[in-house]
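Left out: one protein chain. Kept in place: all the others.
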Amino acid sequence: MNLIYMDHASATPVREQVIKAMVPYFDLQFGNPSAVYDMGFNIKQVIEEQRAHVARLIGAKANEIIFASSGAEANNLAIKGVALAGQKKGKHIIISAIEHHSVLNSARFLERMDFEVTFLPVDEHGLVDPERLAKVIRPETILVSVMHANNEIGTIQAISELSSICREKGVIFHTDAVASVGNIPVDVNVLGVDLLSLSGISLGAPKGTGALYFKKNIRLMPLIHGGIQEMGRRGGTENVPGIVGLGKASELAANEISAKKDQLQKLRELLVSGIQEKIKKVTLTGHPDKRLPGHASFCIEAIEGEALIYMLNQDGIYSNTGSACASKALKTSPVLVAIGVPPDLAQGSVVFTMNNNSVQEVRYVLEKLASAVEKLRSLSPIWREKTA
Amino acid sequence: MKFKEDQPSDETLDLVCRMCPLHLMEPGDRLKCMKKGQVLEVLTDYDGALEDIPEWCRKHGQEFIGLEEDDDCYKLYIKKTK
Partner (left out) sequence: MYTDKVMDHFSNPRNAGVIENADGIGEVGNPVCGDMMAFYIKVKDDKLDDVKFQTFGCVAAIAVSSIVSEMAKGKSLKEAKLITKKTVTESLDGLPKEKMHCSNLGAEALAKAIKDYETKISE
């Protein structure tokens, strides 16, 4: 049985060119980049080249990039780093109600340190209202964080509108772009952001890689104190193979991204229209158009997401339910609650995130999904109530 | 310790939250890109810098003008003399 992988929001395969680029840095070029002899110096140069590749992918300058161990670390560094560095100015931060756990829990951590956090509600498509943001900014607000694209519902936020409000009021703006970088063109100047997090897992780079873009004038309290690595903003010997992998993947992505978008959008349209045609009582979650090109997410009435994922798994289809990182938690997805999906319907959440998938694969998924839903509904007492 | 108020400067280097020895590395790099006679303002919250930067200036032949205490950091002023 062929495997059909439609969970690219959770991880992407590391590309062959990326692996090839990384290999020498495990053994031949193993030295510590801080060492002053030739091998150390050369590796240091290589790291700086990768920094430039990552910067180019998002329209930044090389010295505005800090390498991190994941998108989650980049988010932690942005939220805690800015808040701890700026707390004398004020102790109020604003985040949207649909942030990833790494932003949400960083904010919750700050709450314990006497910061005040405002959670911005979103509309039924998951969009933050710019006027609402303008209203909740106070003189003591030091940071606003709104994610670029949501991993669970695919909605792409109007970041430039939100960031310009913050710029006018002198508030630092961060966006978590883990779900968008690698899937759509992202330019920090167009978005107008002060900080932006990205991750290797969306880019065909290895796990354990990520980066934070920060504007030069932003003060950041390091999370990892140590040596002078990353300009003193993140201690610890650099993950050289990982950085090379992220750099190579960024270089490749920068050249391909526009073409990929159209192809992914076609696949998505096929999947969405097919599901709506074949399956009754199904809701597309997130925004119908302002969404990631390869992202299709649904709530299917009268079934439970995990059971559906397992059933698709038996047909060789890998998909996800709820938040990619929280599918084992038993609680209803906070993102679906925030966009107003009723809790019983939210149980039937399924997310397909495509990348190098084919039309045939989409057709196969449609066929198997329809029969899995039918089977689960035949077991379901609430489906009987609904149809009775 | 020389204190200076309202010292004008040509460029600012913000090292707040940055640990030792960044306060000894970055001013040198920045001065290289500046013109003779220009003044660099260095912001830092590290009190070790109060001794280190004047000493560094002596060693490297740059002029330490003085410092000012701000709300959340120290401002140190270096004039590029060579």
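To keep things simple, chains are lettered A and B as they appear, and every chain counts its residues starting from 1.
Here, contacts are C-beta pairs under 8 Å (C-beta built on N, C-alpha and C of every residue); 3 or more make two chains touch, one makes a residue touch a chain.
The structure presented is a predicted model; accordingly, all values stated were derived computationally and were not measured.
Among the chains on display, the ones the left-out chain touches in the entire complex are A. Of the listed residues A:263, A:332 or A:356, the one in contact with the hidden chain in the full complex is A:332. Here one chain is not drawn; of A:303, A:317, A:335 or A:350, the residue touching it is A:303.
Among A:217, A:255 or A:378, only A:378 touches the chain that is left out of the view. Contact between chain A and the absent chain runs through residues 302-304, 306-307, 310-311, 314, 328, 330, 332, 343-344, 347, 378-384.
The working rule: only the chains that are shown with their structure count from here on.
Centre-to-centre separation of chain A and chain B, using mean CA positions: 40 Å.
Remark: chain B residues 14, 16-19, 21-22, 25, 71-72 touch chain A in the complex. Within the complex, the chain A residues that touch chain B are 81, 84-85, 88-89, 217, 219-222, 225, 228, 231-233.
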